[in-house]
Every structure is written in structure tokens, then in C-alpha cells.
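Just passing along the structure, written as C-alpha cells.
Every protein chain except one is present and positioned as in the full complex.
The block that comes next holds subunit A.
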Amino acid sequence: IGTASPDSGVEERPKWDNKIQYLLTCIGFAVGLGNIWRFPYLCQIYGGGAFLIPYLIALVFEGLPLLYLELAIGQRLRMGSIGVWKSISPLLGGVGIASMIVSFLVSIFYNTIIAWVLWYFFHSFQNPLPWSQCPLNDNHTGYDVECEKSTSVNYFWYRQTLNITPDIETSGSLQWWLVICLASAWCVVYICFIKGIESMGKAVYVTATFPYLVLTIFLVRALTLPGATDGLVYLFTPDWEILKNPQVWLDAATQIFFSLSVAFGGLIAFSSYNSERNNCERDAVLVGVINSATSLYASISIFSILGFKATNAYNSCREDNILDLTNHFELSDQNMTLENYYQWYDYLNSTFPDEVASLPLKSCNLQTFLDQSASGTGLAFIVFTEAVMEMPGSQVWAILFFIMLLSLGLSSMFGNIEGVLTPMHDLKIVPKWIPNEVLTAIICLASFLMSLIFTLGSGNYWVEVFNGYVGSVPLLIIAFFEIIGVIYVYGMKNFSEDIYFMTGSRPNIYWKACWMVISPIMLLAVLIAYVGLQAQKHPTYPTWNPDYELFPQTQVKDYPDWVFAIILLLCIVPVISIPVVALYELICCKIQRSSARAEPSPYCNDGFVVETQEQNNQRF
């Protein structure tokens, strides 16, 4: 398998216009929404600066080797994920099919998130922002009850956007506004993908670079807001004790793995369009380092803004107390301010302790507000929108933020869709007379119809199910088989020769050690730990239930059995193809071999073959 099977001369493999397009596409695929809303959260809950240590270790020993492996194998064998694994060994064809299935399932729910971002983007063109006010109730005597109890931002997200049902069993109906947002999201993806990598390569100039511009703008803006430095200090203050907790190491390893978007097949597809002699080692290191640097940069921006938000909340908490005290004790207006709050409070508490105790004063602590962390959609659609409300010129910031999320999501979607389309070409199940544009349209339409599930009332719960289970365990298994397949089935020697052919130098001891020993062991450990932790308790999920006694807290419910069965299906169906295809090939191969022995081929002259073998033996 030293020489790659060339494509038939009629159909030329598409190529990148230039190196920059390729790099930007890979970076765009790797840098996604998780860099914005997952990494800062992890940094925060795992002791700030101290989290960087397990994160960087995981990057060096797990992330970069896997990335380099995928880019190299794709570039050498010049096929999508199914073709590559079939070339290495027919028994490994299932790995490619697993990648394709996972890419398809992930692209379905990922585009739903883009649809939500589009919804918020469309609504950012209003003054005042729709999530800043509670709507009035039916007879205009007060505000809507659900909105009163929680906040206007929560209400806008849970009621006006999602119209969420109290649990996953109540499906509700299709929300028409989400359906049209979803349709527009798929149309945007389609127009970027219409000409394959020609159109996508041009779209990626914008989608991959725009987030950095917005992050910089936000950073500059946030650093001028009061309280930004509190947020940054809080984020980066290291808590070295946390390193003793094994959960931290597990989360760092999983974060780097999912962040780099390996095992989707998209990276293999992208590098297969490269010229054969491209330095993929440099590319891999570049993409990996830029991905982590982006996570760090994003967390600085995000945390400056969260620090500002926490300071605001702290100040308004104290101002509420000031108002209560001023009104009760009939002090002159503005006599008690934020600056002299504590002196006044001590004085009043010492002179009139009973009266002060009777007032409904809140305890205001900046740490508590900084501790309020959120990740995922909660960070983007609740916490950040609330922060944006308090910044002057909120519409501009909201629009910028949502365009940034849109770019990040789109560039990751490109990788997912590529992970579905290229294997379909490789499988050659599509008749030649169907042009590529039509095939892409069919895939987009099929995905759109399937993702209508996520526009139901219980859609958000389903997105969480897919996010938690499709995008985790199957990927770890696929990556493990990838590394075993390349290093042990294809052979480290063959792979080194290929890399020497492509880059002009053989991989050094670091890469070899990682590929042969460290990365597989790490992957296996992470997989076992991850599955073990998940299996320990019955999975639960938080629900938004207005009838809950402790509303607005989310009510934690168990997944019902049928949902649990679906979860198991989602984990198993992608990876089942690996053993199934292997078995199929084994059985087919055995049948072929036995049938070949039964019928002697007229072209197969055993005597001649034996002679040449003896000649070969004599020569060496």
C-alpha cells in the first residue's frame, strides 16, 4: 500500500487554492463553540491557572499526536475516511463508516445550535433588546408570572425561544419560528458548500478569521469596563490543590480531544485534498497550538465580561440594600452610597440592630457572583446576553457576539459535513449522473428533516442527549481504533516511510513514543474512566419546570427508560460498524480464498510462481 491508488484519470480530485485555505479550514474546524463556552468554564471550576497544566500535558501527549496522524494519513492515501481505512486494511473499513455516522449525527444537532444563534441574531436588531424586559401578563396588571419569578433573560431563552416543556417525555409541538431558523441555517450551510471545497474554501476566509476579530474587540471593550480585572484575577488564580482530583485530568483530556475535532473524518478529508509533498507535521502542530491559544484568548475575553457582570450584580445588590436602609431609616437621599455603605451599615447595625435585622437585606458577596458559572448554551444565551444588556450600545455588542458564534459554528459544520460527503464519494454508492450540488442538497435536506426533532418543545433536552452521548464515547473508541490501525496494522515502518516521502524527514522519537505507547494508553484510560463515571449513576438532566416548588431553580429528573435506550443506541450504533465490517470482511475473505482453491484459475500456474519465489530467495 506504498503507492496510493490513483483516482481514474477522468475525475480529478479537488484541490485547495492555496495553503492558507487549508490551514484556515482546519483551524476553523478545530476552533468551535466549545472553545468559547466550555474551556473558560472548565478553567474556572478547576482552579484557574492550575487547569492549564493538565490541559497542556493532554495537548502534547494526546492531542497533537492524534492530529498529526489524521492529517498525515489523509494526505498520503488521498481519500476520505472510509477509503483511507479500507486501504490500510479491509477489516478496518468500519472505522470510516463509524466516523461518517458520528459526523452525520453531530451535524444534525450542531446546526440546531446555529439555528438558535440565528434567532438571537435576528432579535438583536431591536431597541430595547427583547430579552431585557418581561412581557406583561394578559390583563396588563403586572408582568408575566414565569418571567417575574426568574429573570427576563431566562424567560426569553426558555419560553420565547425554546418554548420548553417540563421534561423530555412531553414532546410538545413543532415551534414554527425555530423551524424557519433551522431552515435558514441549513440554507446558509448549503450555499457555503455548494461547490465543495471551492466555495467552502472562500467562505472559510471569513468564518475562520472573524471570531478572532470579534474576540479582540470584546477584549478591548471589556478591559475598559469596571470589574474586568476582578474576573481575570478570579479566572487565573491557580488553586494547586485541584490537581490532586483525577476528575480534572479526565476533563482536561476529554476537552482537548473533543476540541481538536479528531475522529470525525473531516480532517482526513481536508488533508486528502492537499498536494502530496506538504509538510503536515508543521500543519498539525500549528493547528493544535492555535486551537489551544484560541481557547485561552477566548477565556480572557469572556472572563473580563463575566467579571464586569459580577461587579454589576454585586453593586446592584448593595444598592438594593442601600435603598431599603435609606427608606426605612428616612435618611437623606444619596447620603448612603456604595463607597460608605459598610460604615453606615456598621453604624446602623450597632445602634438599631433589631430594625436592621427585620429588613430583608441580601448578603452581597462578590465571590458569590463570580462563582456563578455557566457553560454551554447557558453561557451564551443567558449569562452573556445579560452582560451585554448592561453595556452601553448593547445592540452592537449583541450582533457582534452572535455573528461570532455563527462563524464559529459554521466553520465547524463545514468539517462535519465534509466528514459525511467525502466518504459518500469514496463508497461510490452515488450514481455518477447525480451532480455534486444535488448530492449536497439531498444531504442537507435529509439532515434538516431529521433535525426537526430539535425544534419540538422538548428539543433542548434532546440536544443535550446528543451532545453528551454521541459526541463523546463513540469518538474515543474511533480514535483508539484509528491509532491502533495506523501504528500496528499499517505498521510504524510504513507510516514513517510515508511521512519521509511527504515531509522529507522521518518522525522523531517524540512522535514515535506518543503514537506507539503514550497516546493509546491515554485514550484507553480516558475511555474507561469516562464510561465508568457515566455508568456509576443513572443519568439525570436538569429541566425547566415552572410548576416546580423551587422554581427558578432547574429540577433534576431521571431519564426515562426509553430515552436511556436511545442513549445506548446512539453510543453503540456508530461503533457497531467496526466489528460488523471486520467480521463481514473476514467471512467474505475466507469464502473467496476457499472458493479460489476449489477452482484453479487458468492464469494461475503454480509452477511458475514457485520458481520466482525460489529466485527471490536466491537473490537475497
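By definition in this document, contacts are C-beta pairs under 8 Å (C-beta built on N, C-alpha and C of every residue); 3 or more make two chains touch, one makes a residue touch a chain; residues count from 1.
Operating definition for what follows: contacts and distances are computed from a predicted model.
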{"item": "Identity of the absent chain, which is to be given by its UniProt protein name, from \"AP complex subunit sigma\", \"NADH dehydrogenase [ubiquinone] flavoprotein 2, mitochondrial\", \"Collectrin, amino acid transport regulator\" or \"TMM80 protein\"", "value": "\"Collectrin, amino acid transport regulator\""}
{"item": "From A:Lys15, A:Arg159, A:Lys195 or A:Lys557, residue that would touch the chain that is not displayed", "value": "A:Lys195"}
{"item": "Among A:Ser89, A:Gln133, A:Asn349 or A:Ser373, residue touching the chain not depicted", "value": "A:Gln133"}
{"item": "Touching the absent chain when the full complex is considered, from A:Gln334, A:Ser350 or A:Gln536", "value": "A:Gln334"}
{"item": "Given A:Lys15, A:His123, A:Lys512 or A:Lys557, the one touching the chain that is not displayed", "value": "A:His123"}
{"item": "Contact partner of the left-out chain, one of A:Ser184, A:Thr229 or A:Asn279", "value": "A:Ser184"}
{"item": "On subunit A, residues whose C-beta touches the chain left out of the figure", "value": "118-119, 121-123, 125-126, 133, 135-136, 140-143, 180-181, 184, 187-188, 190-191, 194-195, 199, 326-327, 330-334, 437"}
